[in-house]
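The structure that follows is given in the form of structure tokens.
Every protein chain of the complex appears in place save one, which is left out.
Each chain gets a letter, A and B, in the order it is written, and its residues are counted from 1.
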Amino acid sequence: MSVLVLLEQRGALKACAHEAAMVAGTLARAAGAPLYGVYIGKSLEEASSLAGFGMQKVFAYEHDSLGHFCGEIYTSIVNELAKELGSTVIVGSASALGKEWCASVAARLDVELVQDCLEVWWNNGLMARKPVYAGKVLAEVRVINTPAMVSMRPNVVKVERDASPAPEVEKRGMPSSTPRVVVKDVALAPAGTVELTEAKIVVSGGRGLGGPEHWPVLQALCDALGAALGASRAAVDAGWIHHSHQVGQTGKVVSPDLYIACGISGAIQHQAGMRPAKIIVGINKDPQANIFNVCDYGIVGDLFEIVPLLAEEIRKVCA
Amino acid sequence: MTLGGLLLVVLIVAAHAVFFARVYFIIRCIRLGQGSLPAAFPLLRMKDVLVKGFGQVLVLRQPAGIGHFLIFWGFFVLTYGTLEGLIAGVFPGFSFAWMGPFYWLMNTLQDWFGLLVMGALAVALYRRFVWRPRRLQASLAHTIDALIIIVLIAVLIKAFYAMRIIEPKPGFTPVTDMLRPWFVSVTGKAAHPMGYAAFHWLHNVVVLSFLVYIPFSKHLHLITALPNLYFRDEKRIAGRIPKLDLEAEGMESFGISKITEYSRKDLLDVTACTECGRCQEACPAYFTNKPLSPKEVVLGLKAHLFEECPALLRDRTAAPKKALYPDVIEKDVLWACTTCRACEEACPVEILPMSKLIGIRQARVLMEGDFAEEAQTALRNVETQSNPWGLPQEARGAWAEALGVKTLAEDANVDYLFFVGCAGSYDQRYMQVTRAVARLLQEAGVSFGILGAEECCTGDSAKRIGNEYLAQMLAQQNVDTMNGYGVKKVVTACPHCYNTIKNEFPDYGGNYEVVHHTELLAALMQQGKLKPKQGPATVVYHDSCYLGRYNGVFDAPRAAILASGTLKELLRTRSNSFCCGAGGGRMWMEERIGGRINEERSKEIIQVKPEVVATACPFCMTMISDGLKSEHRADIPLKDVAELLAEACGIVKKDVVEGE
Partner (left out) sequence: MKIAVLVKRVPDTASVFKIAVDGKSVETANLKYVMSPYDEHAVEEAIKLKEKNGGEVIIVSVGPSEAKEIIRSGLAMGADSGLLITGAEALSPRGLAKVLAAALKTLAPDVIFAGKQAVDDDAAQVPERVAELLDMPHASVITRFECLGASVVVDREIEGGQYTLELPLPALLTTQKGINTPRYPTLPNIMKAKKKEIREMSVGELGLASEALAAGCTVEAFTLPRQERLRKVLEGESIQKVQELVRILRETEKVL
């Protein structure tokens, strides 16, 4: 019996790899099983960052051609390794690549997989909590058969380390195989741009902004939060910002975890676009504004005062 | 018969041959359309022709109509003399003198009308070439067309006066009598046999040229306008869109994708246009610099009809030279229409430009699935959750719980079904109106219930976007539910629901007595069941197209306003009211071309300095609210008529805002 964690990298280990390692560590301790990690990439430079999770060993499959995700090779490596280690629980990340990786491994191993978990724990077996119905309902899932897999939603768990040392690194070579899927190109979006519909946090501005010259006020908050910038129809119609930023009935429907509406009255046409958001914050100087009927947390106040304060506070607290 | 007489006979025959050949061609063109011309109730139709045609009632709604009235009647009066002149040209010495007193009267009238028509022509020239109001600005060809007609008529009348000066006829003819001394002083003598003959010829030749010219020019309306009034399609009048038969055997094409798919009445319509431009002047899309002009739509269709017809008359299956869409009617023209129906209201000969566009929209949506993506979102939402925002259908009646309003499922034994509508059920702002209406009805002791989650969108937007299929499903579903509860009377808080339930649900077996909330509230006030206290506010009322122009409800909202404040009218009001921009599914589409209709309307509202703005429609409320904000006048309170009345009746605001 052992726990294996898939350590996702993009050059360096991704934050979600540490999150998965921590969750896997907790499970391993609860189940009294050893924890192993698997790294596939160019070269594992920061094994020391894996200290504090109780990880005994990390198997590092290193090769220049392994830098980019290649489903076929990545999957067969984990498939072989899991069999070799007799892994009972495999933990991955529910990132865009991680979900595909986990699903492929689960199919090869013919085991169950619970994707996109918010929480996993051990209670006489593996338990997981995950959103279903697009987050409208939370499901508590018991995994009956092991081996089994879970993938953790990124940015949900807070990484905490204990005093355990960094894992031993066992370097392994690349298995010989020619993948059928060829990576032709990798394009990374310039840092700082977040696509509105996929953003985890959206900051939107409306008529209350007063004019296009004031966008930097909101942009500063976006930068502090790593958020995408949205706008109400009124702001778009006034020509203050391009239509691609429009949130609403005739614009985009966004589904972030956090939506901050600044100077937006919250008419139904706008609501239709922000409705799927998990938490809505409204900032408006008019206490009668409808946004306060449709938000979770409201601040009545001048956005030119509140927004900079908020950006500053977030930078302070989240630094 | 003289040689001259013979020549004139040849000319008369030739001119008539050309004239009738063209008229026959036009009739054949119209007959390429679908169905037959509506002809039921001939007496009512005759009345229409008498009042609207000969009485010129529709034309006279604008001052320029006076000129037309004079030319119209001048035409008939002068034709008497023209006829006499033509016959006299063939049989010298012929006259209508045997008609005695009538002859005297007609000579008198001709003398007077000659001057009046000349005056009208002078004004017409001034308007076209000096003043140039926007609605008369047209292409060079059209301007030349107008000029030719004006000059022909002017020459005709000059020739007429010249003839009468030389050879007076019995009658009270002050104009001729006044001109005669001047004529004598210029020419030196009164008798001019040669001159008379010359003017006689000129007159006859011009008359015959006129006859030939008419059916090839915009003056075709001389021939088609009166028939167009006679054959009015009562099924289409006032914006009703008849139910399409989507299940007809062998039917493969729905909506209008070829000119010949229009009805014969539609084709007669387009031939009746005189390019007066009143429709264009009234059109909110045109007013805000969008590519749509109802006049150009009709003229485009007319030109297209005459261009395609020769080939089609040879072979019904001939491929068109131009596609109706997008060659004749472009995309941005088609979708700019707010279906406000101002064009149809403005037309003096009852041409229906809006209906022509709806037909093409139906083809785009039903046959190609081709319409604005934003609107697709709205219609998909309507399909799944029965409201355009895609909010849960289950929550539709949620507003009612706190007010103790019951659903028909709970208690069907009520007088009125309150059909709330989507906005009234989901839009936080309009839910306040819904609550105000409900509280007022409770106050007045009206027994009513709602359908709650069983209520569906009526399909107004779907229908006017052109999705007849979805609209029919929604209508049928609502009618089935309503009939299931034995609903007899319906009150709605939305003019779009109102129009659909009242005018289109009968097509689905739904026959109800339908009132808008303002009508019911006004009636309750009159019966003394609501006792509003007069307040001091000056209220400006913006007429909803679908309530006012579509259904003639102008006075009820005003009565309700007058009970609680003083009423101030906008410049464009009642049947001339200017659209808010949201009708015809435009609510669910972006308005990216030209100015914004709601802002234009809001400017007009702000101009009259209202203390309060009142609306009676959820779309109007949203659009005017946005418009006032854009014009930085969000400080002007915008309320529904029901909210004003609720306040005047002392119904606490808290009731209305929070539903408690």
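Definition applied: contacts are C-beta pairs under 8 Å (C-beta built on N, C-alpha and C of every residue); 3 or more make two chains touch, one makes a residue touch a chain.
In this text, all values refer to a predicted model and were calculated from it rather than measured experimentally.
Contacts of the undrawn chain with the visible chains, over the full complex, involve A, B.
Residues touching the missing chain, restricted to subunit A, are 10, 68-69, 71-72, 75, 94-97, 99-100, 102-104, 106-108, 110-116, 127, 130-145, 148, 156, 180-189, 191, 194, 197, 200-201, 225, 257-258, 275-276, 278-281, 287, 292-301, 305-306, 309-310, 313-314, 317-318 (touch as defined at the top).
For subunit B, the residues touching the absent chain in the complete assembly are 246, 252, 254, 365-371, 373, 376, 379-381, 384-385, 390-395, 453, 468-469.
Simple rule for what comes next: only the chains that are shown with their structure count from here on.
Separating the centre of subunit A from that of subunit B, both taken as means of CA atoms, is a distance of 57 Å. Within the complex, the subunit B residues that touch subunit A are 374, 377-378, 388-391, 423, 426-429, 588-592, 596, 622, 625-626, 629-630. The touching residues of subunit A, counted against subunit B in their complex, run 207, 234, 237-238, 243, 249-251, 265-269, 271-272, 275, 290, 293-294.
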